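All protein chains but one are shown in place.
And now, subunit A:
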Amino acid sequence: MAQKSLLLIDDDTELSALLKNYLEPQGYRLTMAHTGPAGLDLATGGQHFDLILLDVMLPETDGFEVLKTLRRTHLTPVLMLTARGDDFDRILGLELGADDYLPKPFNSRELSARIKAICRRMELLPASSQQQCLAIDELLLDPATQKASVQGRELALTGTEFAMLHLLMANQGKLVSKQHLSEKIMGRRLSAFDRSIDMHVSNLRRKLADVQPKERIRTLRGSGYMLVEIR
């Protein structure tokens, strides 16, 4: 496995140094930025990052601002480090296009598990057995290039959204339970409070509807989702 390159944007320099010590032996290369603008410059500066660890509570430009600006041009996977005890942060982060969140303070093992899950999501897909392109109505998805389009217009999907669309398209017309989505996409069991799947689906729906305002992803009694043909 090639060495993964991570960008950590956090104003706590001591924590950043510790994280560097913790993550580098696990085979990650860690670049650090301590302010929002500095992190944004690095993230959009041509250097490739496999994942950005973004703290919500940054002085001046906060994490949400950074994420919003970043998402205008880049689809780099983002793991938000949200303030523990503030549920609203999580939802807002996911709404703005973060791939996952982790309340801070976090257990270090939990952190490396999340990082691993997101990286695997990104690289597993092209290598999966379902290499062939999928096409439903005018919705096309090509796992090899990680691109999806509707009516020939390319969709700007984050890695997580792409993975989700892929899973739903591969199971077209069948119910995909939230539990299954969580395990396959987020790499963890679904817990009662976890709204990540719903948020990602809602982002995906919005992006699809921007091109073609028709219902493609149907919610089934709160237990799961199903991709259907357009009538």
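The rule is simple: a residue touches a chain if its C-beta (ideal position, glycine included) is under 8 Å from a C-beta of that chain, and two chains touch if they have at least 3 such contacts; residues count from 1.
Simple rule for what comes next: contacts and distances are computed from a predicted model.
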Per UniProt record, name of the chain withheld from view ["Sulfite reductase", "Sigma-70 family RNA polymerase sigma factor", "histidine kinase" or "Branched-chain amino acid ABC transporter permease"]: "histidine kinase"
Absent-chain contact - pick from A:3, A:21 or A:132: A:21
Those residues of subunit A which, in the complete complex, touch the missing chain: 12, 14-15, 18-19, 21-22, 25-26, 83-88, 91, 103-109, 111-112, 178, 190-193, 195, 221-223
